[in-house]
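The structure follows.
Complex shown without one protein chain; remaining protein chains in place.
Here is chain A:
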Amino acid sequence: MIELPTLGWQSIVILVVFGVSLLIATYCTYAERVIAAFLQDRVGPDRAGPFGLLQPLADAVKLFTKEEFFPAGANKALFIMGPCLAMITALMSSAVIPFGNVIQFGNNVFNLQGIEVNIGMLWVFGIVSLGVYGVMIGGWASNNKFSLLGAIRAGSQNISYELAMGMALIAVLMISGTLSLREITLQQSVAGEWHFWNIVKQPLGFIIFLVCAFAETNRTPFDLPECETELVGGYHTEYSSMKMGLYLFAEYVNVFVASAVMSVLYFGGFNFPFQYELRDWLVSAQGWELMSAQNLISVLGLLGLFGKIFAFIFFFMWVRWTLPRFRYDQLMRLGWTILIPLAIFNIVLTGGLILGGIIK
């Protein structure tokens, strides 16, 4: 029934997703400051524009006009490549996220998703693990011991937590039986049946995934790669101007993508409670056409997904301004001796429950 969208439509969606990711990342910088300020009983930026809403613009102008600095002995090509890679990989992973169900006009079906592939989950994880190259290359090319230490930390941390993250994911895949993010979303709510979001079936897996998402995006309490107290600025010590800005930006895009992936995998994606009841009520009581009712549901689902994503982004920031940083050995111990065994236990538990017919 669902036609493959045309190439033109796909490129429009990709462009929009690209723009929206950048916009959200821009306003994350503002939100982070305001949330940090509120959590600490302060006011936050309120000078640039109404409520300080033009603050990201002012920041961008500041970063663009700063000096482009190249440290002596730095490998220039790699030094430039680092932030570019970080940004590219951060932006690429949002292409496969289903932001909404299909919208239909007559015979034209438009899918609110960049690329619908049956390996969506693998795509996201492949790209996310490539993301560490941006940090590693940037840290290495800086020719600075603090940058190098930060890069090494980033590498080992990401590798350690990717394992637990992947294993938490396997439990989800055992339930869904597919790697397609769209399929996973659709399975979490089927018309006429009582279906739960995956968080109900996978509470332990979600917690593991959440903790690993913090480590993968290098956010507090796992922001050891840029640990200011020990490493000056970590892997971006030597960066200035917009190259620095790209690193910071990539972090927020990563937070956005991580929030989107968690919403899709565990919180029903673009589904929202009582959507089919609402559609049927519109059709039967209000006399709407089935197609336009479905389109309305799709649009509401799109907004719902963004609501979930914003809630997760808020949570990322809330945690950042609450918890202190882990020590490096604590970080490694948590990853290898707690999260990975827990993830394996979760797989076994899920398998048992599936075999017992308790969850499907």
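Odds and ends about this structure:
In this text, contacts are C-beta pairs under 8 Å (C-beta built on N, C-alpha and C of every residue); 3 or more make two chains touch, one makes a residue touch a chain; residues count from 1.
Basically, contacts and distances are computed from a predicted model.
For the chain that is left out, the UniProt protein name among "Tripartite tricarboxylate transporter TctA", "PQQ-dependent catabolism-associated beta-propeller protein", "Sarcosine oxidase subunit gamma" or "NADH-quinone oxidoreductase subunit I" is "NADH-quinone oxidoreductase subunit I". Only one of the listed residues, A:Phe38, A:Phe51, A:Phe105 or A:Phe274, touches the absent chain: A:Phe38. In the complete complex, the residue from A:Leu53, A:Leu302, A:Val319 or A:Leu349 that touches the missing chain is A:Val319. Where chain A meets the omitted chain, the residues involved are 35, 37-43, 46, 207, 318-319, 321-323, 334.
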